[in-house]
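Excerpt of the complex: some chains, original placement.
Per-chain residue numbering starts at 1, and chain names A and B are given in the order in which the chains are listed.
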Amino acid sequence: MWMNAFTDTKRPRDFFSNGVPCINPDHVLASHFATFALSKPGNMNQFNFNVTLTNTNNLPGLNTLGLVLARIDIAVNGLVPPHAHPRASEVTILLEGSLLVGFVDTSNRLYTQQLRPGECFVFPKGLIHFLYNTDLMKPALAVSGLSSQNPGAQISSVATFISNPQMPDDVLKKGFK
Amino acid sequence: MWMNAFTDTKRPRDFFSNGVPCINPDHVLASHFATFALSKPGNMNQFNFNVTLTNTNNLPGLNTLGLVLARIDIAVNGLVPPHAHPRASEVTILLEGSLLVGFVDTSNRLYTQQLRPGECFVFPKGLIHFLYNTDLMKPALAVSGLSSQNPGAQISSVATFISNPQMPDDVLKKGFK
């Protein structure tokens, strides 16, 4: 048969890859490669933004492929505050609105740019960056590609000031004089 | 000074990475991390589509980061014909219009889905896939993340039937009976 023109590795029943179980090949559906997870903005948080990522739950077919998409919604005056992705670089395209974006390199130099719709910006792996909606009228909508199956994110202010449990007082006082 | 709190590797003048020369750190600008390359559709080809990628020319800051964004425009009745990216997986989000998409796995099974705006679809690395605008009225607009600095693309019909020079007749006859 055609399928045997080349002999592929047969995978056992219990197939794990990158820590997430692979679906039995006999049960894979086209729907495992599609998702509506990014089709709506989601709820704004206290910073007035929402980021939704594809992941191996809402898009099982992404497992082991090493990238995700993110939908970023930022309300008027909203801010994705300074944060970093410990395991991914990010490229963002602004679809609607107007964003002031920037990242800081390891020499503490700030690279900042005012984005207009259609413009892309790069946030190199692990560096602190922000996206700020400077428009007084319109929410901003952007889409990002991230170079990891599980990029993770740490908002600098949240991770340092309201972690659970809290960082020791001395660490905060000395670290943020 | 602050910049010396940690001692980074100093890079020499002639700095190459992934084959593309890195910019002298003293001359890096915020504009090297931004691009308008994806802000407009570009010219349609004979299949009635256009794909534009960020790359290390239009977005030098992407060098070594391992991903790109692509803008995909497909005219009414247009088709991104069956093709594969030899060095990247792809996740696509449909922004406007309506697309029939699909890929074929190494067992020649076809996974296909009718995408609506906001829906994402995954094309695993190196597998033949297509995007077809089934809408009779509206062009389609999509954005993709790809997991390589230089994904490459091969349209199956072009690579096999109109390569330069042509594949030997016997190869084509026997290969596509």
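Everything that follows uses one rule, which is that contacts are C-beta pairs under 8 Å (C-beta built on N, C-alpha and C of every residue); 3 or more make two chains touch, one makes a residue touch a chain.
Note that the coordinates shown come from a computational prediction; the quantities given were computed from them, not determined experimentally.
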Assembly size in copies, with 2 chains present: 6
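We adopt the following convention: only the chains that are shown with their structure count from here on.
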Between chain B and chain A, distance of the C-alpha-averaged centres to the nearest whole Å: 19
Of chain B, residues touching chain A in the complex: 2-3, 6, 8, 25, 28-31, 33-40, 54, 59, 61-62, 65-69, 71, 89, 91, 93, 95, 102-103, 106-108, 111-113, 115-122, 124-125, 143-147
